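What follows is one structure encoded as structure tokens, with my remarks underneath.
For this depiction, one protein chain was excluded, whereas all remaining protein chains were kept in their positions.
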Amino acid sequence: MRSRSEDRKFAQRRVRGVVNAGIAVALTVLAVSALFVIVGHIFVNGVGSLNLDFFTKIPKPYGETGGGIAQAILGTLAMLCLAAIIAVPIGVGTAIYIAEIGRGRFAQMVRFAIELLAELPSIVVGVFIWALLVRNITGYSGIAGACALAVIMIPIIARSVEEILKLVPDSLREAALALGTPRWKVVLFIVIPTVLPGMFTGIMLAVARAAGETAPLLLTSLGNAFFNFDMRKPMAAMPLQIYSYAVSPYDDWHKKAWASTLVLIALVAVLSGAVKFFTRRWKHESH
Amino acid sequence: MTIKNLIVRPTTKAVDSGDRLFTTLVGAASSIVVILLLGFIILLVVDSRESIRSFGMGFLTGSKWNPVATEVNHIQFGALPYIFGTVVTSLIALALATPLALGSAIFVSEYAPSWLGKPVAFIIELLVAIPSVAYGIWGLFVLVPIMRNVVEPFLQSTIGKVPVIGALVAGPPFGQDLLTGGVVLAIMILPTILSLSREIIAHVPRLQKEGMLALGATRWEVLSKAVLPYARGGIVGAAMLGLARAIGETMAVTMVIGNSSTKIGASLLTPGYTIASAIANQFTEADSPIYFSAIVELGLVLLIVASVFNIGSRLLIRRLARREGGSHA
Partner (left out) sequence: MNPIRPLADIVRNRTAPENPSANAGRSITVRSLSAFYGKHKAIEDIDLDIHPGVVTAIIGPSGCGKSTMIRCINRMHEVIAGAYATGSVLLDGEDIYAPDANPVRMRRRIGMVFQKPNPFPTKTVYENVIAGIRLNLPKMTKAGYDEAVEKSLRSVALWDEVKDKLHSSGASLSGGQQQRLCIARAIAIEPEVLLLDEPCSALDPTATLKIEDLLFELKEAYTIVLVTHNMQQAARASDTTAFFLADERHAGHLIEQGPTQDMFMHPKDQRTEDYISGRLG
């Protein structure tokens, strides 16, 4: 029953509730501010060094001002393209297999393999390609870099495409199968067309992620200060350029490192933003 | 990572040559994935063989890392300082990130109205999209000076005076040290722990919350006495996943941790290495087969440690999902 001591305790309980709610709010504010602080610094420190030269010229030697990161931008694009060419068929094919066709042991194994691949630390992926390709087969090269990126992209693509395929209602498949359509046509011509935007989304997400990866490229494509169109040679990439500029002793290079980071983040944001935009549009249309 | 069930699609056997080709192609893609994973593990093991044979357990327990043989020293690779650095920075990251992530998860899930909670969670989770090297450069040029000039001296003047614990902040404040490495990692793993914790908290059955509420509990009490205890295992799993990420992180840590000293001491204010940063810094110098093998072994060790926590995390969360499935609201 109600009593004085209960009242007193309730007052304490209420205070405790308010205090804890306040702590939760404070922690949230701290967490939210982290994003703004970091992006803010990158913007403020980087925006001043953006100019046409930055995008079109290669680095000047040791600390001379001027020049840019054109070769790194190209290198990133080139390796991302090659990585996508490798990763997309494998990732999409695997996703189709586990979502549409596979049943039983092997499919479970594949699913498990995808989960494990997704959790690999990226530096270990770099070590793997380093040991496999760089040491004896390709040397430090854009190809090796692309392979490392592909290994990172495959599980991301496979997972998101699988998720998307799962969203397609079974009734669609059943209707097609009931008409006698062979399985491969059901998948290719009926299921997949309905999820193309979503698939594209998943691929873009993987590309966005790969664009920001540094560690695996460190051990595989190594980096390059000059324009290089031969993927069998070491290749520059934006994250690598940021790293070498940042740890150098030159102030001008530090500024360029900030600017490159800004451009990199913008690239990742655009790729991921395109993702969100498409996902929303697609979800909108299909409901 | 989400809590999901295995769904089986309606399908039929292969009926014509198109089907056979199709099945072969997607089967091949899937096989490549499996082979890739297996090859990955096998290659790492095989290429570390030489190092494992030469140094055995000493690789994990020894502290000397001498790639060059002299008259006095043999070639030795002892990775203990790197392992130490990984453990210390990851634990610091966990200790800092978990309260932040949990507090935010609680706020977003249980206190904030959904028009506020969803955007807030979205913003925090954007942190995961920032590339590692961006954290690195921010850490190097912004955080390190702050740590060196403000935070670390402050810690030294406060905790530094307390006996025993004071040893944690002894020595000159470098700025580029284990502590700063831990701080950067904390920001990086915060979104991971947050998003998983949110999901876990959201999956606590309504019946549990209502049961506590019906006894006359305040909002906080429902949280602390019904929701969080129920979600305990899953939250630990979320933290473990964050830990796994911290262990595997390379660039951001490399850029702020100093990469110089291999001393193993009590102070967090010493520069150090992590396994990942050691690999990143040394691979170009691996000119001898034994050196190469040692680097690969480092990669193998990193893989194993990160995987242990990954798998542990997944098991904990599966266990929670199973229990929740049984006592459904």
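Each chain carries a letter (A and B) given by its place in the written order, and its residues are counted from 1.
Heads up, the rule we're going with is that a contact is a pair of C-beta atoms (placed from the backbone, for glycine too) under 8 Å apart; a residue touches a chain by one contact, two chains touch by 3 or more.
Keep in mind that what you see is a predicted model, and the values were worked out from it rather than measured.
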Which displayed chains does the hidden chain touch? A, B
In the full complex, which of B:56, B:119, B:216 or B:289 touches the chain missing from this view? B:216
By the document's definition of touch, the residue of B:145, B:172, B:229 or B:289 touching the omitted chain is B:229
Considering the complete complex, identify which of B:46, B:162 or B:207 is in touch with the unshown chain. B:207
Of the listed residues B:49, B:118, B:263 or B:323, which contacts the missing chain in the full complex? B:323
Interface with the undisplayed chain - residues on subunit B: 114, 205, 207-208, 210-218, 221, 225-226, 229-230, 232, 323, 327-329
Residues on subunit A facing the left-out chain by the touch rule are 1-2, 5-6, 8-10, 13
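The rule is short, and it goes like this: only the chains that are shown with their structure count from here on.
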Would you mind pulling out the distance in Å between where the CA atoms of subunit A average out and where those of subunit B do? 17
In the complex, the residues of subunit B that touch subunit A are 7-16, 18-19, 21-23, 25-30, 32-34, 36-37, 39-40, 43-44, 47, 99-104, 106-108, 111, 120, 123-124, 126-127, 129-138, 140-142, 187, 190, 194, 218-221, 224, 244, 247-251, 255, 276, 279-280, 283, 292, 295-296, 298-299, 302-303, 306-307, 310, 314
Subunit B-touching residues of subunit A, taken from the complex the two chains share: 13-14, 16-17, 20-21, 23-28, 30-32, 34-35, 38-39, 41-42, 45, 89-94, 96-103, 106-107, 109-110, 113-117, 119-124, 126-128, 130-132, 135, 151, 154-155, 158, 166, 170, 173-174, 177, 182-188, 208, 211-215, 218-219, 239, 242-243, 246-247, 254, 257-258, 261, 264-265, 268-269, 272
